[in-house]
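What you see is the complex with one protein chain gone and the rest in place.
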């Protein structure tokens, strides 16, 4: 497999974690991929942290992501967390975030939090929902400093809306705000596409590389990165939708696996399973207008729970 | 195939229309099924009406639905209707509804509209949303008759919530309301499960047989029918979710079809396609907690559009 | 002053507490009114409880309320409570409620919580909002008893809507539900009218006498009481609106007081102040369509905070 085919591989996931797994599976790599470092930490029964670092060009090419840190926090059954478990999820996020922020800016330097997405579309409302719960302090520090701890960090927050409802590129809005309010770091919250339904609104990816809004579902907008904005950008991404072809591809594997267990499979099916059939499935579904982007029935509650975890995590870390 | 296996057949759709198709396919029936009459009417480019009538026990057994009329209105691309096309959709619904209502009660007799579902869950909010737009007149006729046309029909409307949030069976609430307000007919709006993603919030099924709330997604509640309530019940059902196993089963057929066209299929796959593999797929997915109930990403907008069509249709017909 | 004029006195407040004050002021009574017992308890700096008991007919006639307990909890600046203070407010409500409930029914007997009001009208949304946060258990105890503590009390909850949007009297709905679900006690949450803007969504009145929905703002509906429903009814009422004439009457007093302090008043004004001018002000404002029912600009946040306090208080007490 040469690098060209690697580049063209469609991971249909924005999670570095999943891409690394896919790459290793596709290339039958048992050990770690060159240019990628990874470690896992099981925080408790329900929370797991995976830290993936891409260290060189080879790693970049392998999984199609730029050099940097990609931290994935998986929370099992986020809908059913006890108050204590939720607190744990928030503090886990806060710790990872604090570390990444601390690598980029000084204590007390100004942070702008940006919540991407469309409030009117449930699976896309996570960003704007988080913004509503972020504790903003910049205006108090500017106008009423006597009412706030003198060590408070100036925090501001904005939900810029989406191109479809504003007619304006997100980058155009954020660039203007950054120029006029001069934060030292951006935290951007975005909804992602994932490969797996059970990660919907249950997984958080934090990275220090910025993001390209909407990359996961096929819309390329202009990226929000240090290159385009002039300040470091930390991205918090949460999967909220999957593509039907992805679901079918994975379900097909599970189905063939069962046929194998029941000794009902055959060579052809075994080969089907060994390969990744996403592209063919997609090609089959597309002309029938069958390749919907879907989300679980419970998405309202999942988004509500996750918004709260992310907002509290941000508030604790800043 | 004996009647027992027929009875056990899991159609995983609440649409009589789809069940009839499935039954004919499964039993290789070219003509109409015994005990079932059906006719189609293409209203315009975007709107099609299918009227299925189950006339005897044989028809009942075939598709697992009780005797009565089942009218399906399919609206193509409900998100993109012009104002005029939306008007047409409303009047199509109003006409079918007026006919069914007219068969059961007199002009000016009292109607209660019930919107089932949970307002906080987007794909389940259709019923409560419709209720908000239904024009209620019963209290005006009772208390301020001078402000209303003397031929107005008394209409009342209620959204009783769902068992999970009230702790009360829908039937217990509705029965009480019916006993105290004494309507002559009930119109019940409910979200259904369908087999096909493109029918989500784009298809309306009207039937004069009443309904069993939540039947489509595996919750059996007590039914809302003339037998339990003592007055005729007209059900308006709209598909809003599908099961992953259904999506995968259908996608598998599409996928194998494509392999066949490319001469890449084999006997085993051909047989797979000829059969219905839903049960096996479901069995494979369930232990992996993979059999999610899903809904399209655009569900908010779809529900909004459909709520408006149904409410206007009801208002026009009463 | 004879009892007739007493009966006709328009208190334009639903709070027993305020009525008692008004009655004493109007009748120049320094001590307690005959047939009324009252005690105050300052829970902490922000929370005060006033317990008014009407013990005989004389008390009933004095303030136009039936025999029973009326407990008022005043919470200062509910918008600015710390988490701990909010907890205190909830437990204060829970304690009073637990006592009243305990006087009427046994441990583990069935309770139905009813949230009156219209969710679409911010100052009227308190009841439905509370219902969303009440923990219902009746269905779990009925269907999945293994998942719940065996000492759990069956709790169900319903928001029946308002006559204007359902066309149905609240009593008709609740009566039906009570007959079919057979609770032993009702807790009804309702928005009230108060005399004072600062009590808006900051005061809770609990009484064991039931309520007449909408009494405060001039709509008489059929009452929800033990007499009409056959089971004890505990009412939780929260002021959310005031009438312009009330505001003006009170403001006029404050204004004249200031004129007096500045020695700018005169006999006529002093007399104006000594009297209650509400009726005359109302008569003046009504023909100009000036007697609006108003609510503070911050009502959304006030309702949000109060809904949370009431729901948590109910959950803790049951």
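First chain written, first letter: the chains are A, B and C, and each begins at residue 1.
To be clear about the criterion, contacts are C-beta pairs under 8 Å (C-beta built on N, C-alpha and C of every residue); 3 or more make two chains touch, one makes a residue touch a chain.
Predicted, not measured: the structure shown is a model, and the values here were computed from it.
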{"item": "Interface partners of the hidden chain - shown chains only, full complex considered", "value": "A, C"}
{"item": "Selected residue (touches chain absent from view) among C:34, C:149 or C:298", "value": "C:298"}
{"item": "Touch with the omitted chain, as defined above, among A:130, A:155 or A:281", "value": "A:155"}
{"item": "Of C:43, C:197 or C:316, the one touching the omitted chain in the full complex", "value": "C:197"}
{"item": "Residue in contact with the excluded chain [from A:44, A:103 or A:172]", "value": "A:172"}
{"item": "Chain not shown, touching residues in chain C", "value": "120-124, 197-198, 241, 244-245, 247-248, 250-252, 254-255, 257-259, 266, 268-269, 277, 280-281, 283-285, 288-290, 292-301"}
{"item": "On chain A, residues whose C-beta touches the chain left out of the figure", "value": "120, 131-132, 136-140, 154-161, 163-169, 172-173, 175-181"}
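Here, only the chains that are shown with their structure count from here on.
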{"item": "Arrangement of touching chains [line / ring / star / complete / other]", "value": "line"}
{"item": "Superposition of chain A upon chain B: rotation angle, C-alpha, nearest 5 degrees", "value": "180"}
{"item": "Centroid spacing, where centroids are CA-atom means, of chain A and chain C in whole angstrom", "value": "47"}
{"item": "Junction residues of chain A, two or more chains touched", "value": "none"}
